[in-house]
Structures are given as structure tokens and as C-alpha cells.
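Dropping a structure here in C-alpha cells format, bear with me for questions.
Coming up: chain A.
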Amino acid sequence: MSVTPFIVLSAILFTIGAVGVLTRRNAIVVFMCVELMLNASNLALVTFSRANGNLDGQIAAFFVMVVAAAEVVVGLAIIMTIFRTRRSASVDDASLLKY
Partner candidate 1 sequence: MTTAMTAHVLMHAPPVVDPSSAHGVFSILWLVIALPALGAVVLLLGGKRTDRWGHLLGVATVATSFLLSLILFISLLGRHSGNRQVSQHLWTWFTAGSYHVEFGLLYDQLSALFLLLITGVGALIHVYSVGYMEHDDRRRRFFGYLNLFITAMLILVLASDFVGVFLGWEGVGLASYLLIGFWQHKPTAAAAAKKAFVINRIGDIGLSLGASLIFVTFGSTSFAVVSANAHNASSGTLTAIGLLLLLAACGKSAQFPLQSWLLDAMEGPTPVSALIHAATMVTAGVYLIVRSNFIFSLTENARTGVIVVGCITLLMGAVIGCAKDDIKKALAGSTMSQIGYMVLAAGLGPAGYAFAIFHLLTHGFFKANMFLGAGSVMHGMDDDVNMRHYGALRKAMPYTFATFSIGYLAILGVPPFAGFWSKDKIIEAAFGDNLVVGLCALIGAGVTAFYMTRLMLLTFLSEKRWEKDVHPHESPTVMTVPLMALAGLSAVGGLLLVNNWITTWLSPVVGAHVEHKLGVGSVGMSLIALVVVVLGAAIAWQLVGQRPIPTVAPEKVSFLTRAARADLYGDAFNDEVIVKPGVAGIRGLLVFDATIVDGIVEGLAAAFTAVSNAFRHVQNGFVRSYALMLFAGALVVLFALLAVNFG
Partner candidate 2 sequence: MSFPWLSVLLGLPLVGAVLLVLLPAGVAAINVKRAALFISVAELIIGASMALRFHNGDGTQFTEKHEWIKAFGAHYALGVEGLGLSLVLLTVILTPVVILASWNDGDEGRWGPKAFFAWMLALEGLAVGVFAATDVFLFYVFFEATLIPIYFLVGGYGGPNRAKAAVKFLLYNLFGGLVMLAAVIGLYVQSARHHVGASGGPSYLLSDLSKIDFGTDVGRWLFLGFMVAFVVKAPLFPVHTWLADTCEEATPGTSVLLVSILDKIGSFGMVRFCLTLFPEATHWATPTVVVLATISIIYGALMAIGEDNIPRLIAYTSVSHFGFIVLGIFVLNSQGLSGSNLYMFNHGLSTAALFLVGGYLIKRRGSASIKDFGGVEKVAPVAAGLLLISGLAVLSLPGLSPFVSEFLVIVGAFVYSPWAGAFAVTGIVLAAIYVLLMYQRTMTGPLREDNAGITDLNVREIVAVVPVIALMVILGFFPKPLLDMLNPSVHHSLVQVGAHDPGPNVTPSGSSDEGGAK
């Protein structure tokens, strides 16, 4: 079982996630795209774990998941706050601070 296809897949997913962050306007979807990026990273970590023959990668993936969980809580809380204030989940609407 080769390694390269997994890594390529993870790279593709990561890129899609990143592009999603740039193009989507709904804050929640943007955040989902970030999660996609993290997932892609996890795939890479797990794959490299297999390639290297140690479990550090899996551990790292585990930590990433934990972190992601915490991040989601905080992130969604912030997004909710903004939504309740502005009645909009579009990231573009929060653009008072500029220049």
C-alpha cells in the first residue's frame, strides 16, 4: 500500500479547504472549510505515521481533533455572538475595521 496517493489526497483536500475559506461567505461554512483543512492534515499525519512506522502521527492527529473540538466551541460561540448582534452570518458584513 503506497503512501503517495494518500498524501496527494490530503493535499487536495487541504487546498480545497483553503480555497473554501477564501470563497465562502457564511462564517459557519468558512469554519467548516477550516475543519476540512485540519482533517486533511490529519490524513497526512496518519499516513506518515504508517510510512514512518511509529504512532506519533496518530497521536498528533488525536491532538488535532481535541484542539479542533475546543476551537469549534470557541469559534461557534464567537460566530453566534456576531450573528446575534448583526443578524448575519456573512463574514463580509463584519468589515468596519479597515485601512
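Per the selection procedure, all candidates are chains of the complex that A comes from, given by their letters.
Definition applied: a contact is a pair of C-beta atoms (placed from the backbone, for glycine too) under 8 Å apart; a residue touches a chain by one contact, two chains touch by 3 or more; residues count from 1.
Since this is a predicted model, take the numbers as computed values, not measurements.
S.K.: Pick the candidate touching chain A in this complex: 1 or 2?
M.R.: In this complex, the candidate that touches chain A is number 1.
S.K.: Spell out the part of chain A that touches candidate 1 in their complex, as residue ranges.
M.R.: Checking each residue of chain A against candidate 1 gives 18, 21-23, 25, 30, 91-92, 94-99.
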